[in-house]
Structure formats: C-alpha cells, structure tokens
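I have placed the structure first, in the form of structure tokens, so that the comments after it can refer back to it.
Missing here: one protein chain of the complex. Every other protein chain is in place.
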Amino acid sequence: MKKLINDPSKVVDEAVAGIAAAHPELRVIEDPPYVIARRDAPRPGRVALVSGGGSGHEPLHGGFVGHGMLDAAVPGPVFTSPTPDPILAATKAVDGGAGVLHIVKNYTGDVLNFETAAELALAEGIEVESVVVDDDVAVKDSLYTAGRRGVAGTLLVEKIAGAAAERGDSLAEVAAIARRVNAQVRSMGMALTPCTVPHAGEPSFDLAEDEIEIGIGIHGEPGRERIAMEPADGIVDRLLAPIVEDLPFASGDRVLLFVNGMGSTPLVELYVVFRRAAEVLAAQGIEVARTLVGSYVTSLDMQGCSITLLRLDDALVELWDAPVQTPALRWGR
Amino acid sequence: MKKLINDPSKVVDEAVAGIAAAHPELRVIEDPPYVIARRDAPRPGRVALVSGGGSGHEPLHGGFVGHGMLDAAVPGPVFTSPTPDPILAATKAVDGGAGVLHIVKNYTGDVLNFETAAELALAEGIEVESVVVDDDVAVKDSLYTAGRRGVAGTLLVEKIAGAAAERGDSLAEVAAIARRVNAQVRSMGMALTPCTVPHAGEPSFDLAEDEIEIGIGIHGEPGRERIAMEPADGIVDRLLAPIVEDLPFASGDRVLLFVNGMGSTPLVELYVVFRRAAEVLAAQGIEVARTLVGSYVTSLDMQGCSITLLRLDDALVELWDAPVQTPALRWGR
Amino acid sequence: MSLDADWTRRWIVLVADRIAERKAELTHLDRDIGDGDHGENLDRGFSAVRARLDDLDAAATPGAILKLVATTLISTVGGASGPLYGTAFLRASTAAGDAETLDDVLVDVLRAARDGIVARGKAEAGDKTMVDAWSPAVEAAAAATDARSALEAAATAAEAGAAATEPLVARKGRASYLGERAIGHRDPGSESTALILRAAADA
Partner (left out) sequence: MSLDADWTRRWIVLVADRIAERKAELTHLDRDIGDGDHGENLDRGFSAVRARLDDLDAAATPGAILKLVATTLISTVGGASGPLYGTAFLRASTAAGDAETLDDVLVDVLRAARDGIVARGKAEAGDKTMVDAWSPAVEAAAAATDARSALEAAATAAEAGAAATEPLVARKGRASYLGERAIGHRDPGSESTALILRAAADA
C-alpha cells in the first residue's frame, strides 16, 4: 500500500484539517469531530441540509458544503457511518429555524445512525426530515436485501435540494424535491481495481489483471459479477443498459448524464467513457441536456467509474443550473 | 495495463470527442485534429490565448478553455507535442484581431513546434507572442539542461493571463502578465507510482513497493532522486524546501498554494498533503491567501502530487479571483 | 459466584480484550462480504468502553454498567454494528433494571438485547446477520436450569449459529448486495456476537 498519508488511523483527521485550511469559507467543528459547516450557517429562516457518511468518498460530502448545496457534512471514519453525536451537532449548528433535511445514503449503518440523530434533534425541538438515497441499480431484488445503495446520485440530490433550500423553499418542499430527484436517478458502477482502506493495508478484494467487477458499490465491496476485462465501449454498454431499463428512461426523455470516477481514474478515461455513453443515449433518442464528468463520489483509490442518469424536467434543470459555490462544485457565483 | 479505453491509439481522439460531447460550450475543430476552442471565438478586439502540448495531462489544457482562460487548446498525441499545423489552425480560429498569446510549456518539442506555428501565423499576418512556462525547480543546473520544465504552474499562467485578456488588456500587456506569473511561480512533484502510456502498455519506469520518486516531471520520466517511501509530511517537506529556497519565498509573502494530483491520487490524500504544506508555510510566516486542491495537471494514471507556490500581489489576486468558466475551473459565472 | 457488577465488569473487559486480539480476523470476515471494518469498529468502541469503565461509580449496578456500554458504543462505533449493539446493550440495561445481580433476569436480559437488534435492524432468522447468533443463544439460555449453564449454552449456541451463517445468502447488511457470492463466508456480526457471549461464559 502506497499512499500520501501519515498514520493510517489519522487520515480522516488530517484530511479534514486540510479541507479547513484550503477552504476558509468552511468551518470545522472540532468537538465532536468532525463537522464541516458553512461559515455563514445557521442562515435564519432557510432550510438547512446535512449529509454525511463514511469517509473515503471525497469530495463527497465535505466538498459539497457551501452556497446552494449542503450546510454541513459529517464525515465518519473511512467507509463507516458517523455516530449520532456529530450528526446531531451538525444539525444543531446549522438549523436556522426552518428545519433541517438529512440526506442519507441507503446503508444500514448510515440509516440507523442518522435515525438516532434525528430523534435526538427532534427531542431538542429541531424539525428534521430525512431522505434516503438509493440510486444503485446494481442491487437486484431490493425487496430481499438491505435495499439499493446510495451512490453517485447522492451528489445530484444534494445539489438540487440545496438550490431549493437556497431559494427559500420550506422543509416539506425541499424534502419533496430531494425525493423526486431520488425517484428519477439511477446509477451503476464498475471497478478495474479494488481500493485499499488505509488501516486495513490490503486491497478490499482481489482482482486479476484480466478481470473487472461490474456493479460495485463505493465501499470496496465486490460487485454483482466478475467478468473478463474488455474495451471501454463494452463496459459502458453493460453499465447503461440496466440503468436505462430500470426507470425506464425512454426516447424523448431529457437527462443529466454524469460520468463519475472512482478515485484513481484519470479524467482522460472518463471522457472516453462519456463519449460512448452520449453516443448510446443519442441512438436511443434520449437527450443529454446537462452533463457532469469527474471524480466526485469516490471509493478511495479504486480505479473504475460509474454512470448516473437523472431524468430532468424544467424545474429540475432550473435548480441544477442555480448558483453553487462549494470546494468541488462551483458555478454562477 | 487496465484502462477504460478502447484502441490505445484512439485514446486522444475519443477523449476529445468526449470533451466535445460533455461541454457544448466548446467547439472541436476536426481537421486538422484536434483543436478545442471556445464556441464564441474569435472575440473581436480581444487578445486570444492558445495553449497545448501532449495529451495525458487532462484537464490541462482542454479543460481550461472558456471564459476568462484559454481561447483554444491543442492536444497532441499522448505526451507528444502537437505539430505546427493544428497550432496554426487554432491560432487562426481564435484570433480576434488583437493578437494571440501562445502559452508553451518548456519542452524542446513544444517550444520547437509552437515556434514554427508562430512563424507561420506571423506570415499570415497574425500577431503572436509566446510565453514559455518553466516552473519546475526539480531541474537543477538549468543552464546545462534543456532548462526547467513547465508543469502545474502552467495552469496559473493560463488563468491569470486569461483574466487579463478577458478584461481587454493588449497583447503586450497580457504577455507581460503571463511572464510575471511565470517569474513568481515554482513547483515540484513526486510519484508513488509511474504512469502507463496506453500504446506502450508498460509502466514508464519501475518503482518498488517501498520506493518513491522525488522531482518527477509530468511525462512519466523518472525524477531527480529515488528514495524510500515515507509519510506524507516528510514528502511535503522535501517538495516545499527547494520551492521556497528557489524564488526565494520569504516571511511576509502572500502566496497561492496549489496542491495538484498526478491523475490517480485520491482527493483525500491531496488534503492530507495540503494540511502539512499550509502548516509549514504558516511556520515560515508565508501567508496562504489563495488555494487550489485537485488533479489539474496530471500525468495519465500516475500516483503522486506536486506542490506549486505563486507569489501574489494585489493585481494578481484580482486576476485570479476574476470570473472563469471552463470545464475544470469555474467560478464567478 | 453470581453475575454481579464485578462479573459484569470482568465480562466487558474480557470482550474488549478479545476484540482487540481478534480485530484483524473480524475485519477479514467483513472484507470478504462487507467493507472490511467490523473489527476496527468494535475495537474503537470497546476500547472507549474500557476507558470509561474506570470512571464509573464503584457502586454501579450491572444495569448501569450495561447502559454505559450502550451509550459508549452508540457514540463511538458508527456503522451498522454501532447502533445495533448499542440498542442491544441499552435494552439489556433496561431489562436488568436496578438488580444487584443478573442471575435471575439473565434470560430476559439476553432476550431484550436480541429484540432490540431485531427492532432496529428488521432482520429475520436466516438473513445472515448477528441475529442468527443471538436467537439460538436466547433459546438455549431459556432452556437451561441456572444462570451459569445458561451462559455456557448461549455461547455454544451462538457459536453454532455463527458457523451456520456460512452457507446462507444474506438479506440484510452489506453482504446482501453480493447475492450468491456471500455463500461460503461467515457473517462477521454473528462471529462478534459469539465472541461476546463466549466471554460472558468465561468471565
């Protein structure tokens, strides 16, 4: 394992300190560690957004704190949901009196810990709504499992709900928009290589030089199937087909196409992937109206990518285009 | 070699097609391949900026085309300077009558090919100025070598000169500002792993699991020295010391601190690096007034990072803060 | 010897020791079908528990000790196992009430712990989770004649239950994403449950 780190058990501490040093518009609450909040929070009368989860998915979530997106992010240990304490601290720190929306990726740990924090916040008189994101079509038979995972689609929920909160929507409205985005977004990922959790020191699974995993999550868990390595175009087709079938997306739909890198994938490869995905969608009469390409929802140093499609309507386009000013996503300001 | 690509000899073609598909505000000139230009170019009466060089450093340069930065980028084959033809085509396509600035990284191939293109442009009546960027302090004895390499500092030259062009400065003024940035910027990089050029199919050098390279460039060339792997803090100290000594940067200076990933380095590690760099500079009385963290000037799938310092003054801060709207760098619009 | 406060402390310290010892093994099980952190998670939690035990009033009842374990796990473990074990110890503490020893309430305490996990996690028997160790343990303890043999029976049943998760497909937790690929691997949470209950028998 070769990483630019010091003590493996200090990676999250030091990365959060780095985020604080690099982005003076953010404020890090040290006790309980670690809450990354907007410096201008709480904003009286505005709904506040809190998200969080295990670390190792950077820039998710800390890199999305700022104007038009999250009010606070709560990073847990690597790949481990934070406990209720910092989630509660974040909720209290950013509540401006209009209530707080928790955006939770659908993992047992995240759901349970956010649930407890929400109960505690409620007991302290803070109104909390929770939206659970579960966009990953790789999990089949979701009735017989812990359900679909929340993966790259989480970013889209955070951006669009954040824009709604910024313009002054009520908690119920912001939550409804977040749920609508979640209902319209689908993702699927793949890995060329596993990732290595710093304190584990060994790869999260073994993969031969001629094998890839299709349908991976973002915690280094193995995927839905292991297949022989193939050219990018074939991989894109394998990812897109179940996404399109699932919602389903159909000819005439307008979509946001998001090609996401898993952490160690060079941008040049993501563009090769994007090219094919755009080509396939065009052939199906699906209009790519908005795009995003980059490593935004990652899995430490995993090599691979995920593809996310969000069905758009005018209201969602307006919210997507609205100004955002965060370390990792920024436009219009 | 595991990469999200199809035919290794088509990587640049397909990535450029992906960039065009993902960013409708850009225009790709197909013949001669490939020029990536602002759709709104040429802009009458404004100085235009053209940069380029071998591919494999994405988002440099194509990701920096847009309002407030480059007017066109000319990507060559992987790690190989483009020929004069597309550089000339780019120059002609974006010239708005106020002249064109060529921003060239200091490599023999880049300098020679841009030189030829500039001569040909001049012969066609286009005024061209060239600025050669050479910010890499890893190259010692630059009098007895091909000179210092242009590395991550190139992004800062492009951003700041682009802002000057956008506000309407003359060609002489824009060129002078670009040269001033180059005179004030210093970088140094390191690699945990080599990169693999697609058509070569094997790593650009061999590095044992317990070794790292200090003082690498961005073309997979080995570095200044090979040392035993060490914690991030030690690595940061090794990179920063020669940077600070070189200009030199001194107590009281205001700087922009740019921590850059080499392509396969997870963001979380870049923040660990940033934390230490900020700490060391603070201890030396050097004020970090602006920051940038991310994989912006890369070397395919190399793991590693570089650190860049730019000495700021009010004029440079104003140009850095000015609006920019490109695929990879965007704010204020 | 009764299951008094001293025993409760000995038990918890033994759990902390054995988790520290077997951390890598638990994490390895989790690497195979989860995200490779179960040992780390529990070790972080029980290390914190151990540190806080010393601050506890010397006169603390077994119920008070179990409550400290619960709140500490909830606020330090995170992940799925943090709230689940936290709820288990919280419900156990409530079932223990103010009793000076657990001898007479042992089965109620174990059942309350199990029910708490089921209430939070909604797993059923056979879903390949820690419930598959807890449920047989509760049944075995209920059938025993005294507290000591109940602990021994619970530990043995939990160990068998953990082993019996191996052929299963998971329907809860991260392993459920793997479908058939989870077959042949033991559920890490069922193994840590067996560890906790074996420590109770040995304490």
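We call the chains A, B and C, going by the order they appear; numbering starts again at 1 in every chain.
The rule is short, and it goes like this: a residue touches a chain if its C-beta (ideal position, glycine included) is under 8 Å from a C-beta of that chain, and two chains touch if they have at least 3 such contacts.
Keep in mind it's a predicted model, so treat the numbers as computed, not measured.
Asks: If the full complex is used, which shown chains touch the chain that is missing here?
Replies: B
Asks: In the full complex, which of B:184, B:204, B:265 or B:326 touches the chain missing from this view?
Replies: B:204
Asks: Per the definition of touch given earlier, which of B:149, B:275 or B:330 contacts the omitted chain?
Replies: With B:149, B:275 or B:330 as choices, the missing chain is touched by B:149.
Asks: In the whole complex, not just what's shown, which of B:81, B:182 or B:326 touches the removed chain?
Replies: B:81
Asks: Decide which residue listed in B:63, B:162 or B:220 touches the omitted chain of the complex.
Replies: Once the missing chain is taken into account, the touching residue is B:220.
Asks: Residues of chain B in contact with the chain that isn't shown?
Replies: Residue positions of chain B that touch the missing chain: 32, 54, 76-85, 107-109, 112-113, 115-116, 138-141, 144-146, 149, 197, 199-200, 202, 204-205, 217, 219-222, 224.
The criterion applied here is as follows: only the chains that are shown with their structure count from here on.
Asks: Pick the chain whose C-alpha centre of mass, unweighted, sits closest to the average of all protein C-alpha coordinates shown.
Replies: Going by the distance between chain centres and the overall C-alpha centre, it is A.
Asks: In whole angstrom, how far does the Cα centroid of chain A sit from the Cα centroid of chain B?
Replies: Roughly 29 Å separates the two chain centres.
Asks: Report the inter-chain centroid distance for chain B and chain C in whole angstrom, where each centroid is the mean of the CA atoms.
Replies: Each chain reduced to its C-alpha mean, chain B and chain C end up 55 Å apart.
Asks: Based only on mean CA positions, could you tell me how far chain A sits from chain C in angstrom?
Replies: 32
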